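Just one protein chain is left out here, and the rest sit where they should.
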Amino acid sequence: MPEVTLVEAVNLALGRAMEDDPDVVVLGEDVGVNGGVFRATAGLQKRFGAERVLDTPLAELLISGLCVGMAAQGLKPVGEIQFMGFIYPCLDQLVNHASRMRNRTQGRLTCPMVLRTPHGAGIRAPEHHSESTEAMLAHIPGLRVVIPSSPERAYGLLLAAIRDPDPVVFLEPTRLYRAAKGEVQDDGEALPLDRAFVLREGRDITLIGWGAALKETMAAAEALSAEGIAAEVIDLATLKPYDERTVLGSIAKTGRCVIVHEAAHTGGFGAEIAAFIAERGLSSLLAPVTRVTGYDTVIPMARLEQYYMPSVERIVAGARRVCQFS
Amino acid sequence: MPEVTLVEAVNLALGRAMEDDPDVVVLGEDVGVNGGVFRATAGLQKRFGAERVLDTPLAELLISGLCVGMAAQGLKPVGEIQFMGFIYPCLDQLVNHASRMRNRTQGRLTCPMVLRTPHGAGIRAPEHHSESTEAMLAHIPGLRVVIPSSPERAYGLLLAAIRDPDPVVFLEPTRLYRAAKGEVQDDGEALPLDRAFVLREGRDITLIGWGAALKETMAAAEALSAEGIAAEVIDLATLKPYDERTVLGSIAKTGRCVIVHEAAHTGGFGAEIAAFIAERGLSSLLAPVTRVTGYDTVIPMARLEQYYMPSVERIVAGARRVCQFS
Amino acid sequence: MASRRLNQDLPVIARFEVRHRNYLAPDGSIIRPLPAFASDAKLLIALYRAMVLLRVFDRKAVALQRTGRLGTYAVSLGQEAVSVGTAGAMREEDVLLPSYRDNGALLWRGVKLEEILLFWGGDERGNCFSGPLHDFPFCVPVGSQAPHAAGVAYAFRLRKEPRVAVCLFGDGATSKGDVYEAMNFAGVHKLPVVFVATNNQWAISVPLRLQTGSETLAQKAIAAGFTGEQVDGNDVVAMRAAAEEAIAAARGGEGPHFIEAVTYRLGDHTTSDDASRYRSVDEVQAHWKEEPIARLRAYLVGQKMWGKADEERLATECHDRVEAAVERYLATARRRPETMFDHLYADLPEVYAAQRRELAGEHDA
Partner (left out) sequence: MASRRLNQDLPVIARFEVRHRNYLAPDGSIIRPLPAFASDAKLLIALYRAMVLLRVFDRKAVALQRTGRLGTYAVSLGQEAVSVGTAGAMREEDVLLPSYRDNGALLWRGVKLEEILLFWGGDERGNCFSGPLHDFPFCVPVGSQAPHAAGVAYAFRLRKEPRVAVCLFGDGATSKGDVYEAMNFAGVHKLPVVFVATNNQWAISVPLRLQTGSETLAQKAIAAGFTGEQVDGNDVVAMRAAAEEAIAAARGGEGPHFIEAVTYRLGDHTTSDDASRYRSVDEVQAHWKEEPIARLRAYLVGQKMWGKADEERLATECHDRVEAAVERYLATARRRPETMFDHLYADLPEVYAAQRRELAGEHDA
């Protein structure tokens, strides 16, 4: 199997989906001739024409609103928001329309759209290029929120998102776009949209994360194993709806848990997972569920961003604390 | 002391703030001659003139963006968003500018603005008039998020919000606008913006809520007391930053907790409180922290909305379950 | 203005103009030669009947609201010609994207009275209506349906379907960036979409002069690179003609068009509003002289196309239709609480299905 990067996997999935289904349309800023600022849509306009791979004006609200309109007509639009920091103008369309169209019309009109956007920090980019506000999205009923952490999952989950009959926000870990490599068979096989992935098994502690933070989380698991702590690592992958069963199953085994995310601590999606475990898994818990996250401050620009993000050391320290608790 | 409704208390606080400080400006849709669709700004334009009490065009993004610009010039704008369902176009300005201006310029420019909006369901209004997406806001670093549940707190907290040198989103429980009455002395005394209020003391269980849901929460406490369960009720009031100490202190005493909010369950702000208690209060906990919330579906229109919102029965049932846990 | 004066010597590189369309004067007399369709008496009468039905329906809906049997409701009083005239020019396969006040358009498109009541009665099933299945439901967040219209029109273009998207919104909506962004995009691709702004002079209590500094709303299309026209929105013949031309042009590949329909909201904003707080009775009275139903009636009567007996028959007919619809509305069985989950996703994820079961259980006893 060919080895590809995460962004190439995204590109493969888009190409495959467009090949398979003439209703799939890709739209966004610079997605056409330029192939996207990260090359996620490279070559697509050439293959599928400028009508199906469409450079929009610079207007994110518009992009999301166009998707809603197109989707209601049965197209399967895949909109790109160039960076997650520019997704906020879409929230009105996501909350008030995309996620509600099916319910509002009791199934008469639906909204099979995908909104893709790069997610997270660590590429030393300017302001607003480092956002990870997935918690805002995962709170919206009617939406699905997905974030892959490997080329394979990027490919399979994106295909699933495009085929899904409901709106999906698809977050792509910018920091892994080129850093994550893996074998991907372009066979059109989708992955399920409601399943977490166990990346590493272990019986002492469960580390739950998503997106790029899994890189440090896996490294932390490795470091912990050197200390004799066997960490299980779960890639939540789909935040909404998330896979309660896999999470609870792991906690039942380990009794200890650290949740890792880049987003600010307060009200991050880690709170949901922690609250869920604390409620439904309390009887298995041997220690408080701990969150290792970004701080409750504006994510700094390049010079300090590394200190904001959960480091291997912070994850290890958190896990150690949890393991020592008794 | 005169007895006033919650919306009258808001009106008093606005009038007082404008009287005290010529930099305070009120702006929004219909806030002028009409005095706001809920009468929150009634009489203000007459008293302070159309320049300081300004009917804006119908554009919420604009309202929030104007506030940022005015605030940078040293004004203290108080913007009104007519219903929380229309606040989403403001998120870009709140996340990317209001909450960051001080940090971005290292204190050179600041953003002492308030954005007020009615919050919550239960007034049998049309679609989008029943939102309670406070969790999205309370995740934003640099912002304060406040929600009063009585006329006294509406008055004191709104004054504090307006005087605060940083941006505050002030959520007003629509359902209590006229239903909640209380004595308010228009003496210009503000309340602190980082303190929870204990509405009722009890030693068996802690019920934590905010906004209109406290009405049912208080009724549930009353019902529980008839069963011999002494519930302590905490009005969180300020969600960001929230008062960790009061919450932990109560849990230390009761060991049991139910969190109540109208918003959808997954990723609601209850998750943050529950996660926090489960982490920092685990040693005191005698039972899992439980959340009684809106369901993970689009809040229905008038006919079914009552079934969506946490009822007294659901809160009581939740509390009973928590109390029976062992 | 100084800046204008100072640059008066500079060469002009682009010129634009806005035209105004009207055919019938307030008294029903003819201002300029009528469009071809106006020689079809049946068509004019159909427009007339639709406007009258709407007014009768509105009155009943308000009565229902006042007696607690309907939620907040927005009447079309005085502006019936806009939505009726616009929808009247559409084909079945075209797509309507209405605002919350466009009952007239929905009715013309075949939506049932009881469905509209159901929606305003707080039941989502009202939006699963019997009008064209592809039409959009009422849009409550002002202006936010405009990008949908552009998306729908783009889908037509992509599939080479000769269909047109027709998007209705108010004067207030023209202040929203959504509307501008949608128009701008439509202009780039010359999409088959017609934007109709019902300029009823008010956005709740905000008068037009606080909404925009532009002399007309029609000129807003200039920013998006296409044409705008101002129409007497109280003249249903003008509305219908303007919409017909714009829709035909859009269908013919000539791109988008913007129609400013100048009318007046004679009623309160909604049943939750009290317009006497912010505008004078005199102002409203003055506008009663221009309202669309009396105007068309005057013309029809003058042309001997319509008489007293027709009017009486129509009144009874509208009354009966509305009463029958109200009965069906009131008789509609309630939904069970747990149905609030039934159209959230195509397949309800198991985690939420558990909540549905919980809710169902609670209300089973």
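The letters A, B and C name the chains in turn, as written, and every chain counts its residues from 1.
Here, a residue touches a chain if its C-beta (ideal position, glycine included) is under 8 Å from a C-beta of that chain, and two chains touch if they have at least 3 such contacts.
Please read all numbers here as calculations on a predicted model, not as lab measurements.
Novice: Checking the contacts here: which visible chains does the omitted one touch?
Specialist: When the full complex is considered, the omitted chain touches A, B, C.
Novice: Where the complex has a chain not shown, which of B:Asn103, B:Ser225 or B:Ser311 is the residue touching it?
Specialist: Touches the omitted chain: B:Asn103.
Novice: Taking the entire complex into account, which one of C:Ser175, C:Asn234 or C:Thr270 touches the absent chain?
Specialist: C:Ser175
Novice: Pick out which of B:Phe197, B:Trp210 or B:Tyr242 touches the chain that's been left out of the picture.
Specialist: Reading the full complex, the residue touching the unseen chain is B:Tyr242.
Novice: Tell me where the left-out chain touches subunit C, residue by residue.
Specialist: 1-4, 6-7, 9-21, 32, 175-178, 180-181, 184-190, 209-216, 218-227, 229-230, 242, 245-246, 248-249, 252, 254-255, 257
Novice: Against the chain that's been left off, what residues of subunit A make contact? List them.
Specialist: Here the touching residues of subunit A are 29-30, 32-35, 37, 55-59, 61-62, 85-86, 89, 124-128, 265, 295-298, 300-305, 307-308, 313-314.
Novice: Identify the residues of subunit B touching the omitted chain, counting contacts across the whole complex.
Specialist: Missing-chain contacts on subunit B: residues 25, 51-52, 54, 56-57, 59, 61-62, 64-75, 77, 92-93, 96-97, 102-110, 141-142, 164-166, 194, 241-242, 244.
The rule we apply is simple: only the chains that are shown with their structure count from here on.
Novice: Return the chain label for which the distance between chain Cα mean and whole-protein Cα mean is smallest.
Specialist: When every chain is reduced to its C-alpha mean, the one closest to the whole-protein mean is B.
Novice: Need the most distant chain from subunit C, centre defined as the mean of C-alpha atoms.
Specialist: The most remote chain is A.
Novice: So what's the Cα centroid distance for subunit A and subunit B, whole Å?
Specialist: 30
Novice: Once you find the CA centre of subunit B and the CA centre of subunit C, what distance in Å lies between them?
Specialist: Roughly 36 Å separates the two chain centres.
Novice: Which residues of subunit C are in contact with two or more other chains?
Specialist: In subunit C, residues 124, 141, 177, 344, 351-352 touch at least two other chains, as defined above.
Novice: Where does subunit A touch two or more other chains at once, residue-wise?
Specialist: Within subunit A, the residues that touch at least two other chains are 61, 92, 96, 103-104, 141-142, 241.
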